[in-house]
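One protein chain omitted, others in place.
Letters A and B mark the chains in the order given here, with residues in each chain numbered from 1 onward.
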Amino acid sequence: MTAAILKPKHQRLVLVCVALVALIGAALLAVYALRGQASYFYIPSEMATRPPEQGKGVRLGGMVEKGSLKTMPDGVTIHFTVTDGKAEVPVRFTGITPDLFVEGSGVVADGRMEGTTFVADTLLAKHDEKYVPREMKDMVSTRSRQAVAKTR
Amino acid sequence: MIAELGLAVLWMAAALAVLQLVTGGLALRPEGRALAGLVRPVAVMQGVLVLAAFAALVTLFVTTDLSVKLVVDNSHSAKPLIFKIAGTWGNHEGSMLMWVTIMAVAGAFVAVIERRLDEPTLMATLAGQAFISLGFYAFLLFASNPFARLAQPADEGQGLNPLLQDVGLAFHPPTLYVGYVGLSIAFSFAIGALVTRNVGPAFARAMRPWVLGAWIFLTLGITAGSYWAYYTLGWGGWWFWDPVENASLMPWLAATALLHSVSVLSSRDALRAWTVMLGVIAFSMSMVGTFLVRSGILTSVHAFAVDPRRGAFILALLAIDIGGALALFTLRAGTVTEGKRFAFVSREGALVFNNVMLSGILGIVLIGTLYPLVTEAYGVKVSVGAPYFNPASAMFAFPMFAVMAVGPLLRWRQDRLTGDRTRRVSWPVLVCAVIAVAVFAGVEIVASGIGLLPALGLALASGLFPAALLPLVGRNLRRTPLPVWGMVIAHAGIAVSLFGMSSESAFSVERLAAMAVGETREVGPWRVQLAGIMPVAGPNWTALEASVSTRYAGGMPALLSPRAETFSNPPGTRNESALETRWNGQLYVVLGEAAADGRWQMRFWWKPFAPLIWLGGVLVGLGGLLALAGRVLADLKRWVARDKIAWRRMRQGR
Partner (left out) sequence: MNRSNLALWLPLAIFAGLFALFVGRLLHPGDTVVASAFVGNPLPQFDLPAANVGRPGLSTAAFRTGRPKLLNVFASWCVPCAAEAPQLEALARAGVEVDGVAIHDQADDLARFLAANGNPYAAIGRDDARKVQLAIGSSGVPETYVIDGRGVIRYQHIGDIRPEDVPMLLDRVKAAGGGS
C-alpha cells in the first residue's frame, strides 16, 4: 500500500520526480496561459493595419488628440481619439481619468475593440515622474518620460 | 562633518567585513582555528559601525543638511519630521545603506546569540554573511555614496514624491527590507551548512527563527503594501500583479515553503537538500526582485529612479552570490546524505505537497513577471495581468489549501486514515469538506453569475477555516505550545484572507457618477449623498475635500471625506480615498474631477468582506509571531538552564 515506507534511494528519486513534474507542469501551464492571456500592446497604426480580435483584451498607447475629448451627458463617460500621427482610434472610457490625462498627453488604455471603438477599462496613470509604461518608450512621438506638472 | 564621519565609519565597517570574511574562512582550516575567536567580535563591531553610519544619514535628513546631495534630491525643509526620517530610505542610496545596516546588525545578532550550531558551520555562515555584505558595501562606497556633498549647498531640497508622503508607505519598504535581509541570514546558514556538509536538525533549528522572523516581516510588509495601494491609489483594487508587488510576493512564497521544509528538517531530519536549496532560492528571489525594481528593465507604478549602471551592479552581485551558491549546491548536494524516510500519508508528505505547490506558484509568478521581457527581446510587447496570474496560481493554490486542511492533523512519518484515526482525522475533515461543498452549492444557487474562481475560493475558505482550528480540538488550550497556536492562527488567517479576496472579487458593487452637491445615489445597500466640496490645506499640500454622507440600509449615517490632494514640492497629485468599514464590508469613496457643468465625478465601491483580506494577512503575521515567540522562549529556557549548570560546574571545579 501507499502507506508503506519507501526504500531510501527510491524516496529521494520519487521526491525529485514529483518536484520536477510539478515545476515543469507549472512552466507549461504558465506558457500555455500566457499565450492566451497576455494582452498585447498596440499603437493606433498597428490597430489599423492588423486589428486585434473583437473583445480580446489589449492595450492601446498613443497621444490624446487635441480637440477630440468630449464628455457625455452622464458626466463620467468620455470619448476621445488616440493617435500616433499616422492613424487614429476612437476610445470610450467610463470612469475617473488619471490626473495627467489631458488632450495632447500620452495615454495607455487597457481594454478591447468593440466595433470600431476601443472601449477602455482603465487609463494608465503614471504615479511618479519617473514612471513611463515601458511600451511607450518605443513610440514615435510620445515615447518619453512624462512630466509631473499638471497642465492646469 | 556628520557626512564625512558617516562615510568614514562606513569604510571602517567595510574593512571589518573583509576581516570577518577572511578570518571566518581561515577558521575553517585546522591551522586557522586560533582565528575563530576573532570572528564574533568583528561581526558585532561591524554591526555597530554600520548602525552609526545609518544614524549619521538619518541625522543629516532630520536636520535637512542641504550641502548633502542626497538630502537635496530627496528632502525639503518644510516636510513633516516623520517624512524627513522616511526620506532617508525613500531613495536608492539610502535604501541600500539601510539594507547593509539591517544585514550587519542581523549578522551581529547571529554572532552574539547563536550557540546551537557547531563552530565551523557558524564560522562559514558568518563568512558568507560578510561576503554578501561586501558586495553591497562596494556598491555603496564606489557607485552610490549616500554621503556625497554638493560643491555648493543648495537653498532648498527637491522634496519627496507626494505618493511617498504617507505614513503607511514610509514604513513599508523597511519592513520588506528586514524580511529580505532575514532571508539573507537563512541563505548564509545554507551556505555555511553546504561548506561544512553539516545539514541536519541543528542547522535547521538555528535557521528557523531567522526564516520565521523574515517571513513575519514579509507577510506584514505585503499586507501593508497591499492596503496602501488600495486606499491611496484610488483605483479600488488591492493587488495589481505589478512587477514590484510580484517582487515582494516571490520571496514570500519561497520563504513560506522554506518555513515548512525547515520544520520538517528540524523535527524529522528529512528534506535536507531541498531545504538548503530553498534557503538559496528564497534569498535569490529577494535579489531578483530588487534587481527588477532597481534596474528599470521592468517598469512599474512604484519604480525608483532608474539607472542601468545600478542594475548592472546588482546583477553582478546576483551572479556572484546566487550563482556561486547554486554552483556550490550543485557540487555539494550530492554528498548531503539522505534524510529520514516517510510515507506519503504523513505530516511530511503533506508538507512536501505544500512545498511543491508553493514552488509551482512561485514559478507561475516568476514566469508571468518575466514574460514581457522575453517577448520584448523578439519585438513583441505584452502586458501580463490578473487574467493570467489569477487562474494559473489558483491551479496550484487551491489543491494546496485542500491539503492544508488535513496536513496539520496527520502524524509525522506515517499515518493512516482508518481505524482509530477515523474519529480523530477523517470525520472532522469530512465535515469541513461538506461545509465547503455546501457553500459552493449555496453560492452557485444564490449568486450564479459569479466566476468559478471566487466561488471556489469562498467554498474552500469556509471549509478551511474550521479545518485550520482542528489541531486545537481535544487539547488543553492552556498547555498547547505557542508554535501550535501560531500555526493554527496563521492557517486560519489564510482562510480569512481567501474569503475576503473571493468575496471582494465576487460581490463588489461599483458605482460611478457625476453628482451635483446635494444629489443622492444608491450603492449596493448604501445611500450616499454629496453634501459639499471644500478646499482644505495641509503642511505641504492643498486639497479639495468632499463631504459625503452615507447611510447603510437601516443604519446610522456616517460622514466621509475623500480628498483630491495637490502637492507643491515637487508638484503632484493624489486621490485619497475615504473608507467606511462595517463588520460585513467596506464602502470606498473617491473624489474625481469637476465636470464642465459643475458636477463632480465620484466613484463608489461597496466591497463586502474586503477588510478580511488584510485582517487575514495580519492573522498570518500574528501566527508567525506566536510561533517565533514560542521557539525563542524555549531557547531562552534552555540557555538559562544550561548556563546554570555550567556555572555550578565552574564553581565546583574551583
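Everything that follows uses one rule, which is that contacts are C-beta pairs under 8 Å (C-beta built on N, C-alpha and C of every residue); 3 or more make two chains touch, one makes a residue touch a chain.
Nothing here was measured: the structure is a model prediction, and the numbers come from that model.
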Residue of B:315, B:509 or B:618 touching the missing chain in the full complex: B:315
Residue of B:281, B:394, B:409 or B:546 touching the missing chain in the full complex: B:281
Absent chain, residues of chain B that touch it: 72-73, 150, 152, 154-156, 158-159, 277, 280-281, 284, 288, 291, 295-297, 305, 308, 311-312, 315, 318-319, 322-323, 326-327, 329-330, 333-334, 370, 373-374, 376-377, 569-571
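Throughout what follows, only the chains that are shown with their structure count from here on.
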Between chain B and chain A, distance of the C-alpha-averaged centres to the nearest whole Å: 26
Chain A residues touching chain B - in the complex, by the definition given at the top: 2-9, 11-12, 15, 18-19, 22-23, 25-27, 29-31, 33-34, 37-41, 57, 59, 71, 74-76, 94-97, 99, 110, 122, 127-135, 138, 148-150
Parts of chain B lying in touch with chain A, wherever the complex brings them together: 161, 163, 233-235, 271, 274, 298-306, 338, 341-345, 352, 356-357, 359-361, 363-364, 367-368, 371-372, 375-376, 380-385, 387-388, 391-392, 395-396, 413-416, 512-514, 566, 570-573, 575, 590, 592-593, 595-597, 599, 601, 603
